[in-house]
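Note that this complex is displayed minus one protein chain, with the remaining chains in position.
Presenting subunit A:
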Amino acid sequence: MPSAIRSHSQSPIRRFRTRITKFTNCRLLKNGSLVKEDLWIGADSGKILDGQDVFFHRQTAPDQVIDLGGRILSPGFIDVQLNGAFGFNFSIEPENSATYVKELTRIKKSLVETGVTSFLPTTTSQRPETYHKVLRFLGPSGAQRNANDGAESLGAHCEGPFINPCRNGIHSASVLRAPANGLEDLIACYGQDAFDQHTSPIKLVTLAPELPGSLATIAELKKRNIITSIGHSAATYEEAKDAVESGASMITHLFNAMSPLHHRNPGMFGLLGQASVPGSQKPFFGIIADGIHLHSSVVNIAWNAHPDGFILVTDAMPLVGMPDGVYDWTNGDRLVKNGHILTLEGSDKLAGSSITLIECVNNFLKWSGTSFAQALGTVTSTPSRMLGLENCKGTLEPDADADLVVLEDAIDANGSPKLQVEQVWKFGQCLFDASSHSE
């Protein structure tokens, strides 16, 4: 075990509190590698500071120095597909607004402890009434920059209902629809409010590109700065390529709920096989590395095909951390939890995962043998680029939000490298400290 994390006041004679913290003796995740550098953050601005600029121009020094004893300092993790957690499901209509908000707050605070500082609360396919009620609570929540809110929503991820009934997974076929009339149908489904506002509560929509009206819809969403991810789809390679050309930039849980790779008909996965020439549009893609949804070698194939687009997602369900048994799900369905495996009652269809993002990172580390820096990039810089937030999330460059995870690297019982969340910071404030938890 390396030394404990030490924190001390830098200067007893400083006249005023600067509320600036300096992390020292740490390895920063920067540009795809770990570098030995210090990091300065400000609790007032909630941002990462340019230490040199603060030193020379504001003539200000940190009043707290934290010695991380050689640990890794990474940007906070971003989970772009999370259906719920700790017994709460984003897709269930609240009995009353207050309960929903209270539950949502509880989830956000708990989520932070897993290293996730921002996420896209994800709704599975529902009836329009549900969207009208829940979406307004799921929009971006970071405007107040209140660290005590816990993990921050970057906007909702609407997974369905504009998906292919043949690839519905556990999404109830009864609520699925096609966007035949383009955006009009999306407004009817998600609600006028979702498209009226200056900033929509929706950040990302998963839809199947082969459905009638999909391509036009993708173009309309792009105009409104809403990202389209293609998935739950039986699209051919050609159809998928058209979707990307229309503006789709992501594939939802690659390999799961889509036509499998066939050597004469590569399907959606074929998009990653395009030549890496300027102008080629290889999309980002989500990977569920829970050891159940995908074989480890398939995860590695995807990684090797397009590492810059590789995003680990949990697709976690509300049953994370709950005892085994049968649980009510939405639209009258029920889920069976058996250890880490979740299935739809009466079928063998996988019903999302019950894994945390850090566990996905550790699985990926074990399977691929890639570096810590590369593995951490799949939950930090890559998702932030996908979301167009590369200057404020998923990076340790000055001016980005001070959302941080302190990680201890270790070797597990099987001799594989493993990362462990030690501290989590949000907007420049420490919200979780493993050492104080265990005491």
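FYI, a contact is a pair of C-beta atoms (placed from the backbone, for glycine too) under 8 Å apart; a residue touches a chain by one contact, two chains touch by 3 or more; residues count from 1.
Keep this in mind: contacts and distances are computed from a predicted model.
A chain of the complex is left out here; the name its UniProt entry carries, from "NADH-ubiquinone oxidoreductase chain 5", "Glucosamine-6-phosphate isomerase", "Coatomer subunit gamma" or "MICOS complex subunit MIC10", is "Glucosamine-6-phosphate isomerase".
Panel shows subunit A; residues 10-11, 13, 24, 38, 50-53, 55-56, 58-61 of it touch the chain omitted from the view.
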